[in-house]
Structures are given as structure tokens and as C-alpha cells.
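Working notes for the structure below.
Removed from the display is one protein chain of the complex; every other protein chain stays in position.
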Amino acid sequence: MATVRLWTDAEAEAAPRVQAVFADIRAVRGSDFINNFWRGLANDPATLERTWNSLKEVMVAPSALDPLTKELIYIAVSVASGCSYCIHSHTAAARAKGLTDAQYGDLLAVIGMASETNRLVTALGIPVDPEFDVTG
Amino acid sequence: MATVRLWTDAEAEAAPRVQAVFADIRAVRGSDFINNFWRGLANDPATLERTWNSLKEVMVAPSALDPLTKELIYIAVSVASGCSYCIHSHTAAARAKGLTDAQYGDLLAVIGMASETNRLVTALGIPVDPEFDVTG
Amino acid sequence: MATVRLWTDAEAEAAPRVQAVFADIRAVRGSDFINNFWRGLANDPATLERTWNSLKEVMVAPSALDPLTKELIYIAVSVASGCSYCIHSHTAAARAKGLTDAQYGDLLAVIGMASETNRLVTALGIPVDPEFDVTG
Amino acid sequence: MATVRLWTDAEAEAAPRVQAVFADIRAVRGSDFINNFWRGLANDPATLERTWNSLKEVMVAPSALDPLTKELIYIAVSVASGCSYCIHSHTAAARAKGLTDAQYGDLLAVIGMASETNRLVTALGIPVDPEFDVTG
Amino acid sequence: MATVRLWTDAEAEAAPRVQAVFADIRAVRGSDFINNFWRGLANDPATLERTWNSLKEVMVAPSALDPLTKELIYIAVSVASGCSYCIHSHTAAARAKGLTDAQYGDLLAVIGMASETNRLVTALGIPVDPEFDVTG
Partner (left out) sequence: MATVRLWTDAEAEAAPRVQAVFADIRAVRGSDFINNFWRGLANDPATLERTWNSLKEVMVAPSALDPLTKELIYIAVSVASGCSYCIHSHTAAARAKGLTDAQYGDLLAVIGMASETNRLVTALGIPVDPEFDVTG
């Protein structure tokens, strides 16, 4: 099920802007595999380019957090958003970056714990302690 | 604004089960400060005890992920759930555990990026690639 | 903070459609108090009327679930949606209908538990057991 | 589709901590059926144990709300979280506890109504009436 | 997978209230096709009638926004709620009302952009500028 066509490699080859992004994904990842997300975004080259460029800047370029930690954050957001595709693709990505079973168990436990306390806090309407305010 | 009374220290002292949890929070954290969440939960001692015991087990006990990484995951879930209190309290906790400005910038960037791609994937109804399935 | 003006009684009196709904709210509830939700909806009489009529049909008319149970379901949805106003107004309504402290503690515990398992299930991508499918 | 392996009975038998939880689930429910959620959680025995123990305490032990009411609250949260698995399993559980078609119709109507008014309130930014504040 | 039976035309013909709604849907849309949503709602005639009547009033009757714009808003809400069925049905409806590929690309871009900034704002706890407040 999808609301758009998923582009095949043959179709991408006939569309220079799409082909350029697909080639860059392959080069950056060192793999021939292009997952369905990019094949769906190919229907709108401008969004395909902007999304891939942002993803490279945020997730691939060296930064203050290591790549595995960023994948864990990505999974946490995807779980809370209920995005099954994102959960599957980024859990696979985290495993490829070295996620152990024990770390994955921890990730689940924190996501579950945070979800529970989020709802308790919301139900109780707890006011923010002034100690947590930065604006003074 | 709150849907329940926030217990003062004096009130807690008169309720042994609440007082025991407050004392343990202070001992574990090495601080006299009890934030509003626990003061609100005090209205239901059973939930107060279960929540604090789970939080200790998940967030405080040594485990496969370091304490700062667990706080980042907690913040990510809280942002996606829209829990303002949780965001404020766990951002403060992360800073107390050494979160730098650069790491915080990264955290924001990943949360924003994941939120955008979550919605794009959902809008397009992208099917999960068989490569991401573990049950296969 | 609001994106619209909250209508005063004097303003409502000058607008027959708004005034008719306000009068019906007062008659049905047996109270002169009109909460801010209706004062905000008054800016669009068609939505004010449709919303009040639906609410009466769903929440006030006798039905298969008792009024307090319906308020608990309403609160649960409002917590999960993160609607602070709705949580405050329906928690007050539930208390007016006899919600005890012990029942409220139970409500919180179930909301928290469900939120935690919801996220665990989502993170794990658990497939629905065929035993739970009605379509056969 | 799942991000983890679903444990078979044979695999559980070889892992004492998992086997103990599975045996307790069967004893408490008086049924041999173990649904997929527990088979997925089995990958992390600590989370399996903590989750089952909390669920027993919240959903099975006698408390101030009757078992069917607690299932309705669980379904409402699961619908608002968009957890398809949870909706299917707890709707089946509610039916097993006596949910009638008329009560189910009511449940749907309240969930729909609350979802609509939640969004209207949020869109309008309605401020909480002081009458609903408990902290005074 | 569903939690209820999806009514066939033959079953609807034997239930006058359901049959009346199905006939009206066909007349209003000028098509014999009844999509699964209505076949599922048929299990509760009161909710079927109320939902169809509201949908006609909001989405079909002439109003201040044109039909295509209303479908785009509907899709945006459905994406943010993570309702896959709603996304598929309303994307099909929008296309039937003339949605072009370029407009669809724009819709996706705005939904993605809004989702990203929503989370950034929430993470930072940005206070509303007084310039945006209507209540003065």
C-alpha cells in the first residue's frame, strides 16, 4: 500500500535529478541498496533533494553526538510518532552501527518509561518547577 | 494549573509511604530538591512507589547505555509526546549530566529531522522493505 | 492566550444562535456556568451548534455506558492527545459525577500502563495475532 | 513485520526467566494462549518481567475500577496512540469480559467526540477556566 | 485486520437505517462505490448516521473553503494522526478533485516542514509572543 509509485532503478536512470540523488546515496552508504523511502520521494525531486541533503548534514556528517546515539534518538522519535517504516529502517541502521541486544533492551525500557511518565504528567497537569526554567 | 494538589514536605511527613519515597529520591539523587512530578504523584501512593521504582531500575541502575544517552532518548520521546514538563525536567537533568551546547544542537537536529521524515513516510504510505524485517 | 475572542454573556445575548446554545447548555446542566470552550466556539455558530448537539447526544443522553465511565474514556483520550484544557475540564466533570480518589488513581495507572505498552509494541513492530482478527 | 524475533514455546522453555513469565501468564489467565506481545518482549527478560508484573498489578489485581472499565480506558489510549496491535488485543479482551455491541458503540462515539473537541480546543488555544484548577 | 465485521451490500439491505445511509452516500457521490469505513461504521447505526451527516455538512456542502483545500487539510490532519486508511482515502479523494503532482509535492513539503518546526518549538519550550495573542 502506498499513495505514490515507488521508482525502479530504470525509471530513476531516465530522470537526472533523481538519478543524481540515488547515486549519492549509494556513494555515501557504500551500498547498492536504495530503500523504499527514497523511491517514494522520487516523485517530487525537490523534496527528494532537500530531504537527502538535510539527512546527510544531520545524520552522516561528523558532529557532537556519535552515529549510534543519533540512531537511538531517531528510533525514539519514530516510535512516539508511530511510524512503522521509520522504526524498521532505523532499527536496522542502528544494528548495522553496532547496537547490541543489551543496548536495544535499554532503549526500549527508556522509551516505555518516558511514555508512561509523559502521560502521568500530562494527566496531572503538573506545573513546571521554576528550577527548570532557563529564561529566568 | 494542575488536576491534583502538589504535596508539601509537611504533608509528606505525615504519610509514611509518601515520606519513604521522598526520602529515597533524596538519597539516590544526593539532593534535597523534590520536583513537582513526585509531589503530584503523592496523591496515589501505589503509583508513586511503582513509578519511582521503575525509574530507578531504568534510569539510575547501571546498564548498557550511559546515563546521558538515556536522558537524550527520554527528551526525544517527551518532545514527540508534547510533554512540556518532561522536556524541561529532563533537559535540566541532561545538562546536569554533562550535555554540551553542541550535543544539544545535535539532539534538536535529529529530533527535527526524524519528525519530518516520519511524516513524509506516513503521508506516502511507504511499505517496509523486506530487508528490514527480522521475522522473515 | 487564545487565537479567538472568548464571548461574554453580553455579547452572546446580542447573537440569537449563540444565545440559544448558551441557554440550552445552562438548562441541560442546571448551572449558570458556561466554560471557556463554548465561549471560544461562539465565534463560529455552525460549529458551536453542531458540537453541542453531538456532545449532548454522546455524553448526556442515556446510553449503554454510565456517565462516569464515559468521562474516564474522555479523559484518557484527552491525555493521549495532550489537550490540557480538556483534561482539566473533564477531570472536574468526572469528580462532579462521583469519581473517587481511588478510582482516579486507577485511571492514571491504566493510562500510564497503556502508554508504556503502546510504545513497546510499536517499537517491536509486533504483528497482530490472528486470534484478535474479526474479519476472519 | 517485526524488529525482533517472536519466541516460540520451545525457545522459551530453554530460558528459565522467560519460561517463568510465560507460565505465570498462563496461570493467571487460565489459558494456554500466549499472544505475540509477550513473545516479542521475551528478547529482553528484564523488560518482560517488569512489564508483566506491572500489568498484573494494574489490570488484574482487584481495584477501584472494574476490569471492563479498565479495558475501555486501555482501548481509548491505544486508539489515540495509534497502536493497532494494542487496539486489537484489548478489544478482544474487552469482549471476553462482556463488552456488548451497544457499549462498544458508545465507546467509539466518546473516543470520536473527544478527539474532535480536543483538536478544536487546541486550535483555539482556549485558556483553562479557573474553576477547573485544583491548586487554587 | 479489523475489530468489526465490514457489512456487505446484502447485509445493509436488510437493515433500513444502514441502507438509508448507504443510499445517500451513493446519491451524494454519484457512484456505487461504498468504501470500507462506512461498512465498518454500519455496526453502530447511530454513529454511522451522525458521522455521515456531519461529513456532508463539513466536506460536501458549499462553504468558505473550496473542496480541494478541505481535502488537503484533511490529509494533513490524517498524516499527523498516523491514520493510514484516512491518508489513502483522502489522497484518492483529493486526486479525484484535481490535485496535481506539483500541488501534492507542495502538500508533502509543508507537512514535513511543519512537523520539523513543531518539534523544534516544543523541544525549546518557546513562549508565545504577545503579538500572537488575540485575547489581549
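Chains: A, B, C, D and E, in written order; residue numbering restarts at 1 for each.
Just so we're on the same page, contacts are C-beta pairs under 8 Å (C-beta built on N, C-alpha and C of every residue); 3 or more make two chains touch, one makes a residue touch a chain.
Just so it is clear, the structure is predicted and the values come from calculations on it, not from any experiment.
S.K.: If I'm reading the header right, one chain is hidden. Which shown chains does it touch across the whole complex?
M.R.: A, B, C, D, E
S.K.: Which of A:M59, A:C83 or A:V128 sits in contact with the chain that's absent?
M.R.: Looking across A:M59, A:C83 or A:V128, the contact with the absent chain belongs to A:V128.
S.K.: With the missing chain put back, which residues of chain D would touch it? List them for me.
M.R.: For chain D, the residues touching the absent chain are 75, 79-80, 82, 84, 87-88, 107-108, 111-113, 115-120, 122-125.
S.K.: Tell me, which residues in chain B touch the chain that this view leaves out?
M.R.: 82, 84, 87-88, 91, 101, 104-105, 108-109, 112, 119, 127
S.K.: In the complete complex, the non-displayed chain touches which residues of chain C?
M.R.: These residues of chain C touch the chain that is not shown: 1, 3, 43-44, 46-47, 50-51, 77, 81-83, 135.
Criterion: only the chains that are shown with their structure count from here on.
S.K.: If you take the chains that touch chain B and keep only those that also touch chain D, what is left?
M.R.: Intersection of chain B and chain D contact lists gives A, C, E.
S.K.: Using C-alpha centroids, which chain lies at the maximum separation from chain E?
M.R.: B
S.K.: Pick same or different for copies chain C and chain D, depending on whether their interface residues overlap by over half.
M.R.: same
S.K.: Suppose each chain is reduced to the average of its Cα coordinates; what separation in Å results between chain A and chain B?
M.R.: Inter-chain centre distance comes to 21 Å.
S.K.: Note the residues in chain D that touch 2 or more other chains, in rising order.
M.R.: Those would be 1-4, 6, 47, 50-51, 54, 77, 81-84, 88, 91, 105, 109, 119, 127-128, 133, 135.
S.K.: May I ask you to sort the chain touch graph into line, ring, star, complete or other?
M.R.: Topology of touching chains reads as complete, every chain touching all others.
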